[in-house]
Each structure stands twice: as structure tokens, then as C-alpha cells.
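Starting off with a structure, shown below.
The other protein chains are all here in position, but one chain of the complex has been omitted.
On to chain A.
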């Protein structure tokens, strides 16, 4: 008997619900839309907070040389974070991205110093190597259907081993040095590692690369058909495929983009420091992901911002150098980082549940 009366109740209850909740729901949707237009909003607020904090507690933070220092620290991280954010929006991870920055440095250095190639030719060889690794990562992920997390963890380990093994084979040590004497060093160094003097302050050219990469990535993402496909393959690859988006090609290109960014950072590093350590880059991949997530990327893909990732990297650089300027223990940086990540993930998660809520 109870079951019979329960049915009409359940049927009647929802009817007045949506009608009376209509207006309220509309208001909430509008707020949501603002968030959708600006996924980087949270990171910008965070950056302002960090900026104000260190401007107040330290004297050096706002000086031209101070600004140049934290911008420089953010730059190479930012280049990678932006590329990683595109990949994450496309629904994939790349754990080999950090160690790739060292691998590309080493390839360039080995070709230039051990095999005597012109620096430009060595850079080109290194780029080919990067594109190949990126392609293999993407192809394996798409071919096997396994999570990119596990595939790129494997390539991370393999690259780490290769970096040390090959370097030791070629040089007998765990570093490659002597770039300065390689042919073509001056001109390539000018492109990737020169400095500019602006009002007596030395600015690294890597900062310009960072701005350029961010601008191009953001333009591609927001304005081009390919950008549309990136959102689609990350948001729902089955739907994307059903309407004719080349899902496999898009994702492989994203892995290759990340590898190319790693090549750019590797080139900047090797030409600036002229020495490459075989064990560099390990652990950086997590920083890239943290910066991208702080910048508004969802771990589940389909949503995020290139500008946000660049701002995420900026927060990193400001906090890391700000803590140095303030003469605090560097331990605090890790605490800050963790708190920042947690806050960002909580905000992103709350957003996703709202946007993905399946309404019938």
C-alpha cells in the first residue's frame, strides 16, 4: 500500500519545483557564465595577493632588479606551464615534460661539443628529437588508449636513464660543458639567451619568449579552429570524434607542442649556462602541472586558459624570489605551493561540478 501512495507523490513533487526555482537558477547560471569566460580569474587574484604581500614585506621586490629577478624565474617555468595547459585542456598529462627540458639541452650540447656541429644544426637536431619524443608519447597514448599519466611516466623514466647513460658514455661525466666554444654560439645565444638593458636593469630575453608563447598559445586556443578542437577533445573526445574532429591528430600535436616548448626551454638553458647537467629537470613536470591548475585548468580536461597558466607561473616566480628577498626559510615555499594548489583545485572542482552537472 505504501508503495502505491509513494508513486503519485514522487510524480507530483518535481512539478512545482523547477517552476518556482526558475528565476533563482537563471541568476546562478549568469554568475557561472562569468567564470566560464574567465577561468584565469582565480590566478589573477592570487597573483595580486602575492604581489602585494611581498611588495609590503620586502624592499627589493618592487625595485627594477627585483622585478627582473622574479620575472626571469617565472619565464622558463611559464613557457612550459602554457604548453602543458594546452595539453591538459586537451585532456592529457605529460610527466616527461620536466626531464625533456634537460634531454633537449643535452642533445644540443652533445651534438655541438662532442660531435663538433654548428650550434644551429645541433639545435635543429635537438628539435627533431623533441618532436619525435612528443609524437611517440601522443601516438602511444592514442594507440593504446592507456592514460597518458602512465605512458609519460614510462617515457619520463626512460629519458631520465638516457640522459645519464648517454652523457656518461659520451663525456665520462654527468655533465656536458663547453658550449661557448661551439660554432654559431654567438648568434644562437643572441636569440635564446641574450639580455637587454632597460633603464639600467638587465632583462633576460627568456621573458620575451614567455610573453610570445603565452600570446600565441592563447590566440590559438581562443581564436582558431584548432583551439576549438583542443577544448573538444579534452571535454568529450567521443562527441568530438562524432562531429568530425580529428581527435588523434589533435592530441598528438598537443604532445608535440609540449615537447617543442621543452626544446625551447632546453635551448634557453644550455645557451645561457653553457653547461647541461644530466640530472636536471626532474620534478619540474609537477611544477608545470601545478602552475596550469592554479591558472584554472581542470585535471579532467576540457577547460582552462593559457594566460592563466602563465599567471600561475608568475605566482610561482614571485613567491619563490619573494621568500628569498624576505630572507625567510625556503621551506615556506613548499607550504605556500601546497596551499596554493589545494585552493586552486577546490575552486576548480566546485566549478566543474556546476558546469558538468547533467540537467535533464
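Convention: a residue touches a chain if its C-beta (ideal position, glycine included) is under 8 Å from a C-beta of that chain, and two chains touch if they have at least 3 such contacts; residues count from 1.
Convention: contacts and distances are computed from a predicted model.
For the chain that does not appear here, its UniProt entry gives the protein name "Sugar ABC transporter ATP-binding protein", which is one of "Acetolactate synthase small subunit", "Aromatic ring-hydroxylating dioxygenase subunit alpha", "1,2-phenylacetyl-CoA epoxidase subunit B" or "Sugar ABC transporter ATP-binding protein".
Across A:228, A:248 or A:275, the single residue that touches the chain missing here is A:228. One of A:266, A:302 or A:322 touches the chain omitted from the figure, and that residue is A:302. Residue in contact with the omitted chain (choice from A:114, A:175, A:194 or A:236): A:236.
Within the entire complex, the positions of chain A that touch the omitted partner chain are 14, 29, 32-33, 36-37, 223-225, 227-229, 231-232, 235-236, 238-240, 242-245, 298, 302-303, 352, 355-360.
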